[in-house]
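Here the complex is missing one protein chain, while the rest keep their positions.
Chain naming follows the written order as A, B and C, and within any one chain the residues start at number 1.
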Amino acid sequence: MRVDVTWATAWVRGSARTVFEHRVAHIALDRQIGDGDHGENLARGFTAVLARLDALETAPGDIGEVLRLVATTLMSTVGGAAGPLYGTAYLRAAKVTGFPELDSAGVVAMLEAGLEGIVVRGKASPGEKTMVDAWTPAVAAAVAAAAAGAEPDGVLAAAAQAAEAGAVATIPLLATKGRASYLGERSIGHQDPGATSSALILHEAAVAAAGRAG
Amino acid sequence: MRVDVTWATAWVRGSARTVFEHRVAHIALDRQIGDGDHGENLARGFTAVLARLDALETAPGDIGEVLRLVATTLMSTVGGAAGPLYGTAYLRAAKVTGFPELDSAGVVAMLEAGLEGIVVRGKASPGEKTMVDAWTPAVAAAVAAAAAGAEPDGVLAAAAQAAEAGAVATIPLLATKGRASYLGERSIGHQDPGATSSALILHEAAVAAAGRAG
Amino acid sequence: MKKLINDPQTVVSESVEGFGLAHADVVAVHLDPTFVARAGGAVPGKVGLVSGGGSGHEPLHAGFVGVGMLDAAVPGPVFTSPTPDQIAPAFAAADGGAGVLAIVKNYTGDVLNFETAAELAEADGITVRTVTVNDDVAVEDSLYTAGRRGVAGTVAVEKIAGAAAERGDDLDAVVAVAERVIANVRTMGVALTACWVPHAGKPSFDLPEDEIEIGIGIHGEPGRRRIPLASADEITELLLTPVADDLGLTGGEKVLLLVNGMGGTPASELYVVYRQARRLLEARGVEVTRSLVGNYVTSLEMQGASVTVLRLDDELTALWDAPVHTAALRW
Partner (left out) sequence: MKKLINDPQTVVSESVEGFGLAHADVVAVHLDPTFVARAGGAVPGKVGLVSGGGSGHEPLHAGFVGVGMLDAAVPGPVFTSPTPDQIAPAFAAADGGAGVLAIVKNYTGDVLNFETAAELAEADGITVRTVTVNDDVAVEDSLYTAGRRGVAGTVAVEKIAGAAAERGDDLDAVVAVAERVIANVRTMGVALTACWVPHAGKPSFDLPEDEIEIGIGIHGEPGRRRIPLASADEITELLLTPVADDLGLTGGEKVLLLVNGMGGTPASELYVVYRQARRLLEARGVEVTRSLVGNYVTSLEMQGASVTVLRLDDELTALWDAPVHTAALRW
């Protein structure tokens, strides 16, 4: 139930696992409307994240420390569009999570900061068929859940579910940002790889919180 | 029945036809143990031969004149190994056929001169899996037929039949001359393209003589 | 798809290492983080030129490091932008005290990573200015996209800006020359086959035996549209026309014509394309005064080509003609 530094580590390890498992699936999606490297990029990044996590001499003191490690590692190993976007998301999130534990408002703040980082870097609006289309409904759902009195794990679960729906909802969209935009009309009918990986990663945040509860 | 200048023209036109018809077959053979151009080379050459034949203002006066036209045309349009080899064969043959008509001895002399031209240029012995393996038995059969009293058309028919058998007999041979020799053992089991085209062309010589008789 | 590689994970580093060994007279390769610098280091007082991007476009960019062109190149993984922690040291290696020009092809990934690297370098006191190459006219309506892509025209930007830096122009002047090239260069490409990214195990797109993709980029992505295979002359016209139209060539101009191979197309075919592109330009009254034909900005082993036209003036021509000594371009 507690969204604390142990949760953060579990989230990151879960994210790595899901990124490895979906490596081929992400490549396949990116091959349709991009250049086929999204799965490889994220797998390379999270391999490095795990390595740095395992190499730590002292356990991270707070959530922000974990997220900062993820941010700098992804920034320096992922490359492509996803590297700076995810990197900035984690970096911004790290800035508002310098605590041992988050309450529901803290979880919302973390997700809001992540989305803000993506938008600041990538300048995409909702509906442009990017990872913003997973993060925007996720933040909205988190805000609503917290307002309705949900616990931190419930807030994360709501965010994950909305992100997943948002990712699927990118299918009919025409891409106007990122590499898929070069395809014009031909980008319609395919799910955005970055929105897909975002939903999977947010799903792991909820799983990690639920797992701690169970 | 007469092996004269009309026959020579008919032979050349028949040769062109058979070369066009077997273009793909010769390419296929050459693709197995060479570089796949033999059919294209001969088709290009005989296309030029027909063009020059058609462009003649006065009909050729003797067999040698026809064969010299073929020789120089093939030499300057076929390229590859086959160009100089066939070119020299026709050139040598032209030298001994400066007559309106050939008797059986004349036909033998023509075939001997052709073979000699090929050997002088290419320096191949029988059994090296080249066109020499069609021409050598053809000359031998022509000599035998003439000695047995055959008419010119009979001499040509005997030569054609032996050439055909000689071409087929190249299949089990290991190539030691020409491009196929680079394949070593892998040249075994394939019929030599140049021997094959030689047999077809000699076949047309017999057909042209028989056609005149019929 | 068969590849002459050992391992998809190591192909870039091994290739860059081999490149460094083969061209030690021109470049010095740094392996961790990976970037390629001019042999002998930064030239004091000269503006440093840095470019980079995903690998798989060779000889771009490392093949253009050397006297008269780039001071450093930063290769990312195949078709994936390099990361800021590679780019920032390359900026530092290229800086001779007169500032650095970053030449970035317009892809979100490249733009974002170079932007972050520039921030890091600026924090270390290095002045970085950036130009973004966007010559691909296949992306027609750039209002609805991330803007036009940067493709083969990049070679012209790097060569000409490199010559300006080499003759001693300051950073503002080098930026201005680069921007002038960018404003005057346009490209359009065609793919006959897809390429195979080493780790993907699949072609970058599926294309039937009788169809081609018009308006491709250089990352193995599909093009803007698919058409039946046509003759080289017809295809060349489909490439050249939007290029010449977009440049507004009406006659009397002097241009550089670059026919660029995508990696797997024989040189003989590139010259067939060049012949027709030149005829079409001449039919418009445009004079081709400089030419380049070959594999310069590739997509691995993709079969296809792109046609690039750069409108020249006397200064751009002189800078194009200025000496260059790199692995892939030398005169």
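Keep this in mind: contacts are C-beta pairs under 8 Å (C-beta built on N, C-alpha and C of every residue); 3 or more make two chains touch, one makes a residue touch a chain.
This structure is a prediction, so every number in the text was calculated from the model and none was measured.
Here the chain not displayed is in touch, across the complete complex, with B, C.
Across the entire complex, the residue among B:N41, B:T97, B:T136 or B:Q191 in touch with the chain not shown is B:N41.
In the complete complex, the residue from C:G63, C:P84, C:G215 or C:P242 that touches the missing chain is C:G63.
Remark: the omitted chain is touched by one listed residue; of C:T34, C:S55 or C:T83 this is C:S55. Residues touching the missing chain, restricted to subunit C, are 1-7, 11-12, 14-19, 21-23, 55-56, 58-59, 63, 192-193, 209-210, 212, 229, 231-233, 235, 259, 263-276, 278, 288, 291, 293, 295, 298, 300-301, 303-305, 330-331 (touch as defined at the top). Listed for subunit B, the residues touching the missing chain in the whole complex are 27-28, 31, 34-37, 40-41, 44, 75-85, 87, 121-122, 174, 176-179, 181-184, 186.
The rule is simple: only the chains that are shown with their structure count from here on.
Chain contact topology: the protein chains form a pattern that is neither a line, a ring, a star nor a complete graph. Chain centres were defined as the mean of their Cα atoms; on that basis the chain farthest from subunit C turns out to be B.
Looking at which two chains touch through the most C-beta pairs, you get A-C.
Per-chain CA centroids place subunit A at a distance of 76 Å from subunit B.
Residues of subunit C in contact with two or more other chains: none. In subunit A, there is no position where the chain touches two or more neighbouring chains simultaneously.
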